[in-house]
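Of the protein chains in this complex, one is absent; all others appear in place.
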Amino acid sequence: MSALSFSKISASLNALLATIGLATVAALTTPDITGQTRSALEIVLACVWAAYVLQLVETLIMQRKRDIHGRTLEIAVDVLSVLVPLAAFFFVRGRDQSLYCAIWLLKPLRGSTFFRLLGRVLTKEARNLIGVTSIFVIVLFGAALAAYVIERDVQPDKFGSIPLAMWWAVVTLSTTGYGDEIPQSFAGRVLAGLVMMSGIGIFALWAGILATGFYEEVRRQDFVRNWQLVAAVPLFQKLGSGALIEIVRALRPRVVPAGGIICRKGEAGDQMFFIVEGRVSVATPNPVELGSGSFFGEMALITGAPRSATVSATTEVSLLSLYSSDFQMLSSSSPEIADVIRRTALERRGTPPKS
Amino acid sequence: MSALSFSKISASLNALLATIGLATVAALTTPDITGQTRSALEIVLACVWAAYVLQLVETLIMQRKRDIHGRTLEIAVDVLSVLVPLAAFFFVRGRDQSLYCAIWLLKPLRGSTFFRLLGRVLTKEARNLIGVTSIFVIVLFGAALAAYVIERDVQPDKFGSIPLAMWWAVVTLSTTGYGDEIPQSFAGRVLAGLVMMSGIGIFALWAGILATGFYEEVRRQDFVRNWQLVAAVPLFQKLGSGALIEIVRALRPRVVPAGGIICRKGEAGDQMFFIVEGRVSVATPNPVELGSGSFFGEMALITGAPRSATVSATTEVSLLSLYSSDFQMLSSSSPEIADVIRRTALERRGTPPKS
Amino acid sequence: MSALSFSKISASLNALLATIGLATVAALTTPDITGQTRSALEIVLACVWAAYVLQLVETLIMQRKRDIHGRTLEIAVDVLSVLVPLAAFFFVRGRDQSLYCAIWLLKPLRGSTFFRLLGRVLTKEARNLIGVTSIFVIVLFGAALAAYVIERDVQPDKFGSIPLAMWWAVVTLSTTGYGDEIPQSFAGRVLAGLVMMSGIGIFALWAGILATGFYEEVRRQDFVRNWQLVAAVPLFQKLGSGALIEIVRALRPRVVPAGGIICRKGEAGDQMFFIVEGRVSVATPNPVELGSGSFFGEMALITGAPRSATVSATTEVSLLSLYSSDFQMLSSSSPEIADVIRRTALERRGTPPKS
Partner (left out) sequence: MSALSFSKISASLNALLATIGLATVAALTTPDITGQTRSALEIVLACVWAAYVLQLVETLIMQRKRDIHGRTLEIAVDVLSVLVPLAAFFFVRGRDQSLYCAIWLLKPLRGSTFFRLLGRVLTKEARNLIGVTSIFVIVLFGAALAAYVIERDVQPDKFGSIPLAMWWAVVTLSTTGYGDEIPQSFAGRVLAGLVMMSGIGIFALWAGILATGFYEEVRRQDFVRNWQLVAAVPLFQKLGSGALIEIVRALRPRVVPAGGIICRKGEAGDQMFFIVEGRVSVATPNPVELGSGSFFGEMALITGAPRSATVSATTEVSLLSLYSSDFQMLSSSSPEIADVIRRTALERRGTPPKS
């Protein structure tokens, strides 16, 4: 857990450091920054660099200690972030020195789960994305050729060769439309209209493929993660796989940090909670602690009464919430689960809750 | 029900008031509005403000009476909508006074179900959206850096520093293309083409993630809502959960206000109706009232005959429609339901319909 | 069938007539068209109008004869298409007379299934689309207000009032970027960047909602249509609803006009066909006719041999194709169907095919 939370801090810190560093690089290129301001900014850069040296050292130590495989990418990023600016400092003269700190753009790629997800989607959809890109290129060349043929006599300075016309084509096909090159002839304008529509179509294809890829991958990830959490709750282990799939889709995972309030006494409740990992404390007259495998908050679902006690997290807890409406669904498809929950609820009404 | 309809009116009224108020604010900033017109517009603003004071009072009274929790956001919006313009009236001098009424932009957020849905989607997809946004920022900085290096000697006034180049980059990456800064060198134009394509790609990623998030959330909401409605119809309560899921997907919810016509005598019918809540009146020679749990319009599905009577809503009714084609599907997967419907239809042919 | 094919012709004819009519209207507004050309074009308009009068008459006759309900919209469009140009001819003087023929833009809405689908999607997603549109308006006003405050002193002619700034905001938020109004201050440019990103985000929301709506509606329509077709094939009627759902998803509907070739002798085949409606002729030495409920082309799936005979449509036929890969799937999930198909195939090898 502490390693996880450390890596979370380090991700935010990384983003912050990279932002500061790159903003400084950008500021250093503006002509009105001179003298002392300049030196101050250079010190900021040096500090960020120093922080990255520390991070590299820490990564290498952890690497040795824990014998973790498959972190080659992270180490490569860390090493480059330190070495490239250092090399620039020694071998490059003048203002451009600081530009090499742009290598820090790579830092956010390190340890981000999103980039891994994106990588998987892009790999899976590679064939289709290459296909659309090749359509883009074919339409681009075709449009440039046609514009060259149509407009070369009207505007020889702007459409006088295919490369020139290609600049117009890419500006138009991407619907950017700088307006520096505009067809003047009727045929040229009809062509432009078709190119714009193709641009929108290609864009739509791209969006469609990426949406498809993301949906498939995200759905799979969510299902797998929830399945693992659900499998850890004893109550669910007797169920058939059909019912389990229903439950996995109904439950929503939630993580509460240590000390966080999960529900407050007197509030209206629309969900109950299953503890996957960690411990919570129920602030009844005789405070009770519940551990992994327990559930609480079920009275809100059965009687609709407001919360009878405040529940807070003793340690970081991983919970699964079951909403009132999903509980009704669950009750009709798996009466045995609903039974266990109802029986526990009745017992607890008399005695303080036990898991 | 009346509270619900009141809140509906109040939502439309809110939108209208906010539109009038903000249009007035906009009009007041145009230089050709002076003297009497000006005063008239200021009176309009005052009226809108007064209406908001009334709304605040009403919200506070309802709050106290009904002891409703979790409306903190609404009350905050209502209080700010009244206090900010008031404070501006006393402490700000000159034309800018009325600008503070822009706080009324927050009003539509109050009580809108869409914003709650959007909030859930954004929360759920936060990690992915942050990921795409960070790609956007990385590409933006990288493009600005490259454009600065490539074009700084060609157009020092437009690409002379990274911040200047970043303006070009954001205008290009978002495919806006103002046309005030355009790369002139060959390398610069190739870069621009790549930036445009990245822009389209990032846009597509964004669209893909949001489409995924919306689809998941909307499907879940619809399913849960329909499940609750279906569970209230006695006819469906004997069914297994597999059949229930099929029915939940086949039925389409519909709300008809009191007095509304549901179907007209002599029309061709392609759907039958289940009453979830409320009452309808069937205009047969001896008019009949049907209550929640009843169904009607089934003859259209069984015999294909036109509607034999006009049915109108006595109170606001919540209905579930079953289309002809879905009925055929249902008949083969759950013959028992089809049976009950057919038997009731036969009985009704002789005697006036009963629930 | 003939009414259907007539309506198909009429749809294409409608589109053609509307295109001719509107192109003529456009041509009549160009200044270089005068004298005889002008008169010729006006005659074209008159012809289109006459065609629409005929269509109106035909619609009214059919309406009376068949006593069809629910075509009010079509009749309204037909009546308006005739009356509006007529009224313009009598009451409007000068060049603008022909502009009123723009009412013909409504013609394609008449009888198009896509517009009905679109209508359903928009109705279903209305709440979400209104929500996104209201975000668009809120961001628009907020951006205009901010741009007005930031840029009014720098460029009073372009950002001197909120309505002026709103023009900039809408051009930027939609990523159109005409380039006539561009913020010059640093704060204004940061604002512009944020507005562009919001624009992309809103666009993505819109796309996400419409994609969701379309997917749901199209999937439902396809399923319902295929289900009805599958239910008409005797072979499938003994199956349980689980197996039926699998088959409905595996089969692909296809319509072949009378006289069309369905498969050619000697070709490699990757699909077999079920006849839903209509008749086909198998060109074996003793030609055979197969009617609805029969299937053919199954040898290609079982033995992989090329087609043994050319099959053509005697009447318009509605078919369901089953691809080779789907057949393997079907074989393992519903062995009984595969059995029937295999047995029929063996019988046919000896004797000419019977259904």
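Going in written order, the chains are labelled A, B and C, and every chain counts its residues from 1.
Everything that follows uses one rule, which is that a contact is a pair of C-beta atoms (placed from the backbone, for glycine too) under 8 Å apart; a residue touches a chain by one contact, two chains touch by 3 or more.
Quick caveat, the model's predicted, so the values are computed rather than measured.
Across the entire complex, the residue among C:Thr37, C:Thr123, C:Gln184 or C:Gln328 in touch with the chain not shown is C:Gln328. Contact with the undisplayed chain is limited, among A:Tyr52, A:Tyr148 or A:Phe295, to A:Tyr148. Touch with the chain omitted from the figure is made, among C:Leu45, C:Val77, C:Ile162 or C:Ala211, by C:Ala211. Only one of A:Ala46, A:Ala76 or A:Ile138 touches the absent chain when the whole complex is considered: A:Ile138.
Take chain A: the residues that touch the chain left off the picture are 69-70, 127-128, 130-132, 134-135, 138, 141-142, 144-145, 148-149, 160-164, 166, 172, 175-179, 182, 186, 189, 192-193, 196-197, 199-201, 203-205, 207-209, 211-212, 215-216, 224-225, 227-228, 231, 241, 244. Contact between chain B and the absent chain runs through residues 175-179, 207-208, 211. Take chain C: the residues that touch the chain left off the picture are 15, 22, 25-27, 29-31, 99, 102, 105, 108, 112-115, 117-118, 136, 163, 167, 170-171, 174-180, 202-203, 206-207, 209-215, 218-219, 246, 266-268, 323, 325-326, 328-329, 332-334.
Simple rule for what comes next: only the chains that are shown with their structure count from here on.
Every chain gets a centre from its CA atoms, and the centre nearest the mean of all protein CA atoms is that of B. Using the average of C-alpha coordinates as each chain's centre, A ends up farthest from chain C.
Overlaying the C-alpha trace of chain B on that of chain C calls for a turn of 90°, given as a multiple of 5.
Per-chain CA centroids place chain A at a distance of 25 Å from chain B.
Listed for chain A are residues 175-179, 207, 211, each touching two or more other chains.
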